[in-house]
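This structure is in structure tokens; I'll ask about it shortly.
What you see is part of a larger complex, with each chain still in position.
For reference, chains read A and B in written order, and residue numbers begin at 1 within each chain.
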Amino acid sequence: FDAALRGGEVHFGTHLDVTSYAEGVRETHNPSGRALPAVVWDFYQNGCSLRLLCPQAFSSTVWNFLSILQEQFGSMAGANTYLTPPGTQGFAPHYDDIEAFVLQLEGKKHWRVYRPRRDAEVLPQFSSANLTQAELGEPVLETVLEAGDLLYFPRGFIHQGDCLPDAHSLHITVSSYQRNSWGDFLEKLIPAALQMALEEDVEYRRGLPMDYLQYMGVANSDTVDARRTAFVEKVQSLIKKLIDYAPIDAAVDQRAKSFLHDCLPPVLTQSEKAQSVYGFPARWQDGAPRDVDILITKDTEVRLLRHGIVRLCNEEAGVMLYYTTENSRVYHKEEPKFIELDPEYTDSIEFLLSSYPNHITVDNLPCETLEEKISLATLLFEKGILTTKKPLVQV
Amino acid sequence: FDAALRGGEVHFGTHLDVTSYAEGVRETHNPSGRALPAVVWDFYQNGCSLRLLCPQAFSSTVWNFLSILQEQFGSMAGANTYLTPPGTQGFAPHYDDIEAFVLQLEGKKHWRVYRPRRDAEVLPQFSSANLTQAELGEPVLETVLEAGDLLYFPRGFIHQGDCLPDAHSLHITVSSYQRNSWGDFLEKLIPAALQMALEEDVEYRRGLPMDYLQYMGVANSDTVDARRTAFVEKVQSLIKKLIDYAPIDAAVDQRAKSFLHDCLPPVLTQSEKAQSVYGFPARWQDGAPRDVDILITKDTEVRLLRHGIVRLCNEEAGVMLYYTTENSRVYHKEEPKFIELDPEYTDSIEFLLSSYPNHITVDNLPCETLEEKISLATLLFEKGILTTKKPLVQV
């Protein structure tokens, strides 16, 4: 927190929220402009909680942690950091639309967690509004977290945390699985399935019965009519037959493409940096550029930097390789990054994916000519997607 | 045609197209501005065809004819009128996205009709581009229409018509069933079904498997993997189960509502006019309004002007009665017209629908009080929806 504030690029509202919750009233106190330490700490001293949004933009540790989690979850991982003064509570009870992992970093916090109140709130699609104490029952869990503790609660579990009178609290909440349900997948899949069915199956293109408006409709829903039965059965059979047209794998690729846009870029270790384009020694020195040529040969051993940083998608416009290495630490600050690939490179990308985490020699790439192998490897190296086993040395 | 042009409100492009098709080239020759007879007939004399769009706006006969057809078809009925000089052709061969009825009004026209060329063009969703003669096979029908003849061809049948050297041609083409297929219905129904399933069934809200991006996707489509099988079966069962959540009747009502917006207003006979608000004698005379009060009593006998001019829809905001009597003869020139009704009037509307075409007395309406009966009948009468058996006479 302190480091982020001193960095000088924290703005109220965009990066930092100042909040309070007392006597059932939840308030936000953000002024406008830059969040300078003297002003922020003054709010804190007056009992306000501080929520640092997007700590991954300020802390490399958080960035690294989330970038590993996102690959494990197959779904974007986000985070907020919360600092709460002793004896206060910053937020009203509520439930969220994400899986939550609370990591206590400093101090202590008293938590109460409640089961979903009804079936419709189990694993909900959307977060709740702020709730009142009167709307809550008995907590299913009540505990005090201390530094090092971890608390998990699923989508839909109501929760509230407050500080004991004698200790402040600093914790980070990691979230994932927002809009990542079967239903979210079907929202992509089913319009595509219907489109395909319309193109391929004349049954979907046949005209509706001329008289259907007369016996169908809510006003007729209790009428017994053979035409109603036939209409309903026809609709049901067409829905069922959508299964045959559902482009499941293509829809997964579309979700993967969106996911890669959501992803944080990978964090590189020092040695990974040295083995990648980011550590490549090209530089300006003594009035001229030095060590500029990327000398990849047939014997260069290469691998993907990470398994999950690329995705091949067959699109109308061609074969696209989406990748995360040029994403920003700030959500969607960059447009989706992709390279259009010659379709004959598809096998090489799949070979790199299946070989991971082992290195392969460029010569082993399943391209037709050596020139193509080197050209593809150089392209991927320049985008930070490929690393070499040894740092590339200039001749 | 002549009458429309003399009316002075025909504009090139908006109401009238000037076209030609010669040596495989289809051209449009519309100048800008108003279509004055001297200019239009000059084009005709030079071999151009004339297409009058929306003749229902200029001719009450066409309006009346289409307003009857739309109710029969349960789908908007449109029309264009074509005037072609002897020995010429105005349009390239093509197929349309509508059912077509060609009525020869004057002169003769030589028609060639061709079957759809492949399965994907049977009952197509969209019209074709202009085709070349080389793309056509043998016609399934070749004939010369004379005044009074009718030619029908379905969506997707390619057609071209040209004039014999010795006779001009005037015909009207009536069209219907545009975007009126089972698939079009499913495009409304299925998103609503999925929305409902998400709300009511937790299976749709459960998270996707954490690793699905790894084994699903087009690149993995040939892989044998038990996880793939499980994923696909889960998706299929969820699609199938959509049947249980599909709000079929509500989706029909939504289509009915759109249809009522598309509809032409009804055409009234002289006696219907006298029995409706349009013939009501309220007027200004000798410095004051006369015969203003609409005196509907419990004994007034009423009925709907037409069966298909109203539709009840249950919407979030309330019970809405959509109606066509205030539509324009020009497509969608007016916004959808509706009245919000007290839900307790639902039965009365349904009673009026089921009694049609018989008259009922206002007293027979299933409202609670006589005041309500008269109030509802007066409201519907004022909108032109209800007619009385006898013209309302002033006391």
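Just so it is clear, a residue touches a chain if its C-beta (ideal position, glycine included) is under 8 Å from a C-beta of that chain, and two chains touch if they have at least 3 such contacts.
The structure presented is a predicted model; accordingly, all values stated were derived computationally and were not measured.
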| item | value |
| --- | --- |
| Full count of same-sequence chains in the assembly - 2 placed in this view | 4 |
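By our rule, only the chains that are shown with their structure count from here on.
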| item | value |
| --- | --- |
| Chain A-chain B separation of Cα centroids, rounded to whole Å | 45 |
| Residue ranges of chain A in contact with chain B within the complex | 72-75, 99, 119-120, 122-125, 177, 180-187, 189-191, 193-194, 197-200, 202-214, 216-221, 231-232, 234-236, 238-240, 242-243, 246, 248-250, 252-253, 255-256, 259, 308, 311-314, 346, 350, 353 |
